[in-house]
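Here it is, the structure in full.
Here the complex is missing a single protein chain, while all its other protein chains stay put.
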Amino acid sequence: MKKLINNPDEVVKEMISGFLYAYPSYLRKLDNVDVVVRKTSPVDGKVGLVSGGGSGHEPAHAGYVGKGMLDAACLGAVFTSPTPDQIYEAIRAVDGGKGVLLIIKNYTGDVMNFEMAKEMAEMDGIKVLEVIVDDDVAVENSTYTQGRRGIAGTIFVHKIAGAKAEEGAELEEVKEVAEKVIKNLRSMGMAFTPCIVPAAGKPSFTLDEDEIEIGIGIHGEPGTHREKIKGAKEIVAELMDKIIIDLPFRDGDEVALMINGLGSTPLSELFIANKEVNEYLLGKNINVYKTYVGEYMTSLEMSGFSISLLKLDEELKSLLDASADTPAFKQFK
Amino acid sequence: MKKLINNPDEVVKEMISGFLYAYPSYLRKLDNVDVVVRKTSPVDGKVGLVSGGGSGHEPAHAGYVGKGMLDAACLGAVFTSPTPDQIYEAIRAVDGGKGVLLIIKNYTGDVMNFEMAKEMAEMDGIKVLEVIVDDDVAVENSTYTQGRRGIAGTIFVHKIAGAKAEEGAELEEVKEVAEKVIKNLRSMGMAFTPCIVPAAGKPSFTLDEDEIEIGIGIHGEPGTHREKIKGAKEIVAELMDKIIIDLPFRDGDEVALMINGLGSTPLSELFIANKEVNEYLLGKNINVYKTYVGEYMTSLEMSGFSISLLKLDEELKSLLDASADTPAFKQFK
Amino acid sequence: MILTTNDVLNIISNISEVIETNRQYLTDLDAAIGDADHGINLDRGFKAVKEKMPQFLDKDIGAILKNVGMVLVSTVGGASGPLYGTFFMRMGNVVSGKNTLDENDIVAMFEAGLSGIKERGKAQAGDKTMIDAMEPALNELKSTLSEGRGLKEAIEAAANDAYNGVLMTKDIAAKKGRASYLGERSIGHQDPGATSAYLMIKTVADYVDKLQQ
Partner (left out) sequence: MILTTNDVLNIISNISEVIETNRQYLTDLDAAIGDADHGINLDRGFKAVKEKMPQFLDKDIGAILKNVGMVLVSTVGGASGPLYGTFFMRMGNVVSGKNTLDENDIVAMFEAGLSGIKERGKAQAGDKTMIDAMEPALNELKSTLSEGRGLKEAIEAAANDAYNGVLMTKDIAAKKGRASYLGERSIGHQDPGATSAYLMIKTVADYVDKLQQ
């Protein structure tokens, strides 16, 4: 395991410290809990947005705390949901009187921990609502199971709900637009190589030099199946076929597109994937309104990527276009 | 070689295509040459800034074309300087009447190709000046040799010269401030793993599971020496000792800091490095004015990082703070 | 047979040790069908419990168990944190104020703890989770006791059935938790949470066994 670290058990603590050194004008940390909030929290008269999850997905989620996006991010251990007390402190720190929306990715652990925190905050009289992101079409959806995972498409929820909250909307309205995003959002990913949880010291699975893993999540867990390696065009087609059919996205739709690197896939390769996705969408007469290519929600040093598509309407377009200024997501209007 | 590509020989072409799909509002490509310019080039009454280099360093350099930074980027083959005709076309496309500054990294190939282009453009009556960036302290400086390499610190030259040009400064003034940056800029890097040039199909060097390479450049070439792996704190101290002493940076100095990932080092680890750098600088009473952590100038999928320090004065601070809006570098004033 | 506050403290301390010993084993099980952290998570939690233990010494059993649950909730994270945390808190609720536990207390505690897990996680037996070790163990505990065979034998039988439950998780596909994303691919792998649940029950059995010797 070759990592730029000091001690596998101190990775999260030290990372947060380095993060705070980098962005003192954006953020501060709450005392005694691994929660990062906007420097100016709580923002009066604004719905507070709280998200978070395990660490290892950097820049998610702390990188999205700032104007136009989140108010707080709760950082768990690597690939481990944060705990209810952390989330509870985050809620308290960002409630500006208009209530707080929790943006939760659909993992058993995340959902349980966030919901316990919600119950705790509600006992304090804080109005808390939640949305659960489950954009990953790799997993079959079913009421008998946990259902689908939340992956990189979550960034679109942060961006659009964040813009809505920044406009001064009410908690219910922010929740509603977040749910509209979730309803119109689909993602899927794949990996070339696994990643190594620092404290575990070895990869969760191994792949041969000519194998790839399809339908991967963002926690180093194996995907839905394994294949022989193939070209970018074929890989993109396999993912897109599942994404497109699921909503379904149709002829004439306008979409926002995210090509998300999982950690060690070079940006140049993500652009090649972007070319393939664009050509695929051109063939279906689906129009790309805005594109994001980069590392938005990673899985440590995993090599691979995911594609997220969000179907847009006029409201979503204008909220997506709104300016944002956070450490990891900056956008001029 | 596990890469998200279609064909090793088409990597640059396809990457540019995907890049253009992603940022139609920022950029356009010149016909027949691998040159990317601002959508609105030439910008009237503004000095044009042209940079470039081999591909494989994404987001450098095309990602820095936009308001407040470059006007054009010339993209060579992977790790291979662009050719004079490319650079010549770039100069012609961005000259808004006030002349053009070439920002060249100090590699034999880059210098020769840019200077040939400069001669060609001068024959057309275009005023062209150049600066050569050589921030890498790993290499001994000497007049008998090629001298030092230009590495990630180059981004500070783009940023600050770009801000100066955006203010409407004259060519000589832009050159002067670029040279001030170069004079006050020092960098050094290291690697945990090598990278694979797609057309070569195998790594340039190999490292054992417990070895690291110190003094690495950005082209997959070996560094100055090899060591046993050690902790982030020790690695940072080794690089910083060489960086600090070289200028030298002194007690009371104010600096801009860049922690640059070379490709597959997770952002979390770059933040750990940032913590160590900050603690190191605190110990020397050197004050960090602004920090950049991320992948600014990569070396394909190499794992490793570099540190760049720029000593600031009031002029450099205000130019560094100016707003910038490019695909890969966005900053609100 | 009766368990005292001291017994409860000893058992918790034994569980901490067993989890530490099995940290890598549980993590490796989680690597195969999850995210390679179950052992790390529980070990972090029980280390925190151990650290806080001195503060519990003068408390009643109910308060001790509630505190253990709260420490687990606030340090473990992931899925197992809220689940085991709820388990211990609910057990504590049932025996609030008590300084000794009889057989009925133990059944009631286990019952309350398990329903807490089911409410929190919305899973049931056969979903390939910790419930697959706990539910058969609880059933066996009750039936052995109802046959009048005493606590020692009953907990031993319960641990046995927990183990069979663990083995059974190999044969089924996960419906809840991270392993559910693997679908049919999770078959053939043993559930880490069921395994840790078994280890805890087995630790109680071993303690009671020694106690009676």
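Per-chain residue numbering starts at 1, and chain names A, B and C are given in the order in which the chains are listed.
Everything that follows uses one rule, which is that a contact is a pair of C-beta atoms (placed from the backbone, for glycine too) under 8 Å apart; a residue touches a chain by one contact, two chains touch by 3 or more.
Predicted, not measured: the structure shown is a model, and the values here were computed from it.
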Chains in view that touch the one left out, judged over the entire complex: B
Residue in contact with the excluded chain [from B:1, B:129, B:171 or B:200]: B:200
Which of B:96, B:109 or B:231 contacts the chain that the document leaves out: B:109
Touch criterion as defined above, residue of B:18, B:54 or B:294 at the omitted chain: B:54
Hidden partner chain, residues of chain B it touches: 54, 76-86, 107-109, 112-113, 116, 138-140, 144-146, 149, 197, 199-200, 202-205, 217, 219-222, 224-225
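Operating definition for what follows: only the chains that are shown with their structure count from here on.
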Chain B and chain C, separation of their C-alpha mean positions in angstrom: 55
Chain centre separation (chain A, chain B; CA means) in Å: 29
